[in-house]
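With one protein chain held back, the other chains of the complex are shown just where they sit.
The first chain written gets the first letter, and so on, giving A, B and C; residue counts start at 1 in each chain.
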Amino acid sequence: MFKVGIVGGTGYTGVELLRILSQHPEVTIQSITSRKEAGMAVSVLFPSLRGRTSLAFSDPIDAGLEKCDLVFFATPNGIAMQQARALLDAGVRVIDLAADFRIKDVAVWEKWYGMQHACPELVAEAVYGLPEMNRDRIKNARLIANPGCYPTAVQLGFLPLIEAGIVDLDHLIADAKSGVSGAGRNAELHTLFAEASDNFKAYGVPGHRHLPEISQGLSHMAGKSVGLTFVPHLTPMIRGIHATLYAPLTKDTDLQTLYEKRYADEPFVDVLPVGSHPDTRSVRGSNLCRMAVHRPQGGSTAVILSVTDNLVKGAAGQAVQNMNLMFGLPENLAINHAPLFP
Amino acid sequence: MFKVGIVGGTGYTGVELLRILSQHPEVTIQSITSRKEAGMAVSVLFPSLRGRTSLAFSDPIDAGLEKCDLVFFATPNGIAMQQARALLDAGVRVIDLAADFRIKDVAVWEKWYGMQHACPELVAEAVYGLPEMNRDRIKNARLIANPGCYPTAVQLGFLPLIEAGIVDLDHLIADAKSGVSGAGRNAELHTLFAEASDNFKAYGVPGHRHLPEISQGLSHMAGKSVGLTFVPHLTPMIRGIHATLYAPLTKDTDLQTLYEKRYADEPFVDVLPVGSHPDTRSVRGSNLCRMAVHRPQGGSTAVILSVTDNLVKGAAGQAVQNMNLMFGLPENLAINHAPLFP
Amino acid sequence: MFKVGIVGGTGYTGVELLRILSQHPEVTIQSITSRKEAGMAVSVLFPSLRGRTSLAFSDPIDAGLEKCDLVFFATPNGIAMQQARALLDAGVRVIDLAADFRIKDVAVWEKWYGMQHACPELVAEAVYGLPEMNRDRIKNARLIANPGCYPTAVQLGFLPLIEAGIVDLDHLIADAKSGVSGAGRNAELHTLFAEASDNFKAYGVPGHRHLPEISQGLSHMAGKSVGLTFVPHLTPMIRGIHATLYAPLTKDTDLQTLYEKRYADEPFVDVLPVGSHPDTRSVRGSNLCRMAVHRPQGGSTAVILSVTDNLVKGAAGQAVQNMNLMFGLPENLAINHAPLFP
Partner (left out) sequence: MFKVGIVGGTGYTGVELLRILSQHPEVTIQSITSRKEAGMAVSVLFPSLRGRTSLAFSDPIDAGLEKCDLVFFATPNGIAMQQARALLDAGVRVIDLAADFRIKDVAVWEKWYGMQHACPELVAEAVYGLPEMNRDRIKNARLIANPGCYPTAVQLGFLPLIEAGIVDLDHLIADAKSGVSGAGRNAELHTLFAEASDNFKAYGVPGHRHLPEISQGLSHMAGKSVGLTFVPHLTPMIRGIHATLYAPLTKDTDLQTLYEKRYADEPFVDVLPVGSHPDTRSVRGSNLCRMAVHRPQGGSTAVILSVTDNLVKGAAGQAVQNMNLMFGLPENLAINHAPLFP
């Protein structure tokens, strides 16, 4: 049994990690920390986990994280970068579900996240935890930057097009829609039920922190810089991301075959048949990314529809997928549950 | 008092017409027809209207529609075209809230709607009822083709850009999201609560009937044919449309000023301040279209956010706006209620 | 034109008052106060009111409330009791939408609300603003205690039964369900969309503040103390209260006739036909209370279903109804809009 720790377990990402890991046959959760809730039983804060775990939240000081094989950070941005060095030095591997190690250009990171980076030297070492791009490097990594929720759905959707070199890289558009859990478990006005229900809106059009992360990923695939317009929206559902991607085609190709081939061996990417429209609920609670490929009226614009569960493939599930790879376990262990429908 | 009739009053468009017209000070509803519900009191089918109307649904035969000043068709596609000629000949003006008279090219209409047109000669006469484009022609029209819900939000959003001639007309994108009432009051599986709630999906990507209507409108504005990719989505809310529009800019212009000037005198178009993101709920129950204009990162792509209530400005409210214009009444009479928030 | 002021206009009750009063033909809103938002235009905080009001929030000090004819308190509990005396002394009438003057027994109030009452002498003078019980006293009142949302739906539902003296007063049960807006516009975890959506729960079963208010009302009707079990629930909708009331019958009576007669002249109470089940949406956005009367299997338990919009008849609408009575205006002025359906 591997021993893992969770730093910051009171948010939706933390509780989703707990849901998954408490059912994982090869892992023991050594401790889960929360300064604020230290001493409280996890199942008091999250009654859905009654009978699943006898853990209580512990103060980070007492958590014995250095004895773990691997530590997940399910914390706000800016925390993992302060603690990762010590853990790595103690031989503990680290997966950060926040953004601290996602952007390779530290100056860009500091601009978008509004703080000074505490350990720029680790940014270079960190491996971006998108298995469909970086599987081999993940296996041997000490430090994983787990991708953001939008970036996962958007990058997986564009990947085959860009690798194939058949789109105008200067005019990519990602129109993305997220469920409200993506905003986190924080008491804020704009995500109240009476504000977010029966409503739809865009936000962050002038600039969203996931833009540089996505741009970096797409540019990396393309081998050159890309021009992307990214517009996120808030939609009245709990879980789910739907990315609608638009790319001007520069070459005539059988897109369906391209996508099916690229993802043929991927356990968590499902290319739907021609003419499909994936529902977000078709992946609810699962680690899947389902997608469909369209070329409306046979024109020159490819339209890709890509859906994930933001808390699973977009966060905790992908983190466990990375952990499985790092531990040499079957990649789908404990993240292979069927989606919950309806 | 003007006398009006409603053909087909059992859908959401019909009941919304009833809500508005029952509070209109210059109009009497002469009759509302439904073959299926003939004899049933309107307030039995729609308890929200108890105490508002003593009408019962009548059989079209007995409805005395030819005595009305104006008749609304809130029917499925293909009904109005069979009855409009007789009403017009009897001196009755007609507003069709369905699609029978929206597409000028009858062959295109027949292809998308899958039936033969019953009165092509009236298509030429019909005025497209978007007051922000055709106000003067509406005033004198006998026959109005009331715009579709998506087309209203999308056309109003693109209008200033296209009129100004500052965008690449070959690469317009409209990513639109609709509340579920847009699918109508029909017993269908895919719009059940357990199917449509907590879910998000695109539909009709290969081709949606509102595409030729929007293309016609944009082409008319531009004076030449445009290339549009239109992707509609279903979002779990009752009312509301959010159109996110993308247009490549070909010229540097102050977009905010352009939009504010274009709509300065429009009673039902509200251009929000720079940097805004309109909520659909900010127009819930009202005849308003609110919009915001963005140019992310100062790049070459304009992003327009345009919201309406699909049942009001996207259907019944706009129909009453057209009726007010046709009757020489104040344009905002009975459709000037404040939105319902939250 | 009457001049009114609103103290504390940033909550849902406040914005609903604004929606109603901005469309009231006999009232001018003199000022709306908010210490926190002083200086901000109302339409910036509430874009739904763009074009409806040019007011900005003002600091209470500068609001000139003493020049108003009437002041509404849409504040948290404990504010109105500190300011009511000065306003009354200045000749200003007061309607408190919070709980400060609802409970006649000051000791009971202090126990349930956890604070000392600032002006017990005014409690005696205050008139409980339920027009269906106290219409005449409301007309001449200086100070109105506007009823709570649950108490309105529950008391109107029980009223005919209790007045008729045909139920066992020791075993009344009110099982009530509220939309989430009833919890107010406060950033709290348990009313986040991701917490309250797709979920249902009871709360406050050991004791809810509306219990003593309802008990007082029912006891007043009965002329003796009643035994009530009151269980409130949170249901995933924005607006609406549904009270399901259970009363053991002690006498055989035609309940339908009893209810229809009692409410025959009430403009805002609608008794549905035998066998009906009122939807909360049938009163959405309106000042109506609709109800249905059942006696399942002809047994000895009466079941009353009573629905209101918690922000209208349960708060702002009833406050305006009281104001209309106090000003000698038609009782339904500006609160007679049709419900929004769907």
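Basically, contacts are C-beta pairs under 8 Å (C-beta built on N, C-alpha and C of every residue); 3 or more make two chains touch, one makes a residue touch a chain.
Since this is a predicted model, take the numbers as computed values, not measurements.
**Student:** May I ask which residue of C:V15, C:I95 or C:A194 touches the chain that does not appear here?
**Tutor:** C:A194
**Student:** Would you indicate which residue among A:G129, A:P212 or A:P278 is in contact with the undisplayed chain?
**Tutor:** Hidden-chain contact among the options goes to A:P278.
**Student:** Across the whole complex, list the residues on subunit C that are touched by the chain not included here.
**Tutor:** Residues 171, 173, 175, 177, 179, 194-195, 197-203, 205-207, 227, 229-231, 233, 235-240, 242, 244, 246, 248, 275, 277-281, 284, 292, 294, 296-297, 299, 301, 303, 305, 307, 342 of subunit C touch the chain that is not shown.
**Student:** By the contact definition given up top, give the residues of subunit A that touch the hidden chain.
**Tutor:** 12, 15, 19, 22-23, 46-52, 181, 185, 197-198, 238-239, 270, 272, 276, 278-279, 281-285, 290, 337-342
**Student:** Of the residues in subunit B, which ones touch the absent chain?
**Tutor:** Here the touching residues of subunit B are 12, 179-181, 183, 185, 187-189, 191-198, 236-238.
Going forward, only the chains that are shown with their structure count from here on.
**Student:** Measuring from the mean of all protein Cα atoms shown, which chain centre lies nearest?
**Tutor:** B
**Student:** Taking CA centroids for every chain, report which one is farthest away from subunit A.
**Tutor:** Most distant chain from subunit A: C.
**Student:** Could you label the subunit A-subunit C interface same or different, taking same to mean over half of its residue numbers are used by both chains?
**Tutor:** Counting shared over all numbers used gives more than one half: same.
**Student:** If you count the contact pairs for each chain pair, which pair has the most?
**Tutor:** Looking at every pair of chains, the most contacts join A-B.
**Student:** Once you find the CA centre of subunit A and the CA centre of subunit B, what distance in Å lies between them?
**Tutor:** Here the centre of subunit B sits 39 Å away from the centre of subunit A.
**Student:** Give, as an integer number of Å, the spacing between the C-alpha centres of subunit C and subunit B.
**Tutor:** Averaging C-alpha atoms per chain gives centres 36 Å apart.
**Student:** Please output the residue numbers of subunit C that touch at least 2 other chains, ranges allowed.
**Tutor:** Counting only residues that touch two or more other chains, subunit C contributes 12, 181, 185, 197-198, 238.
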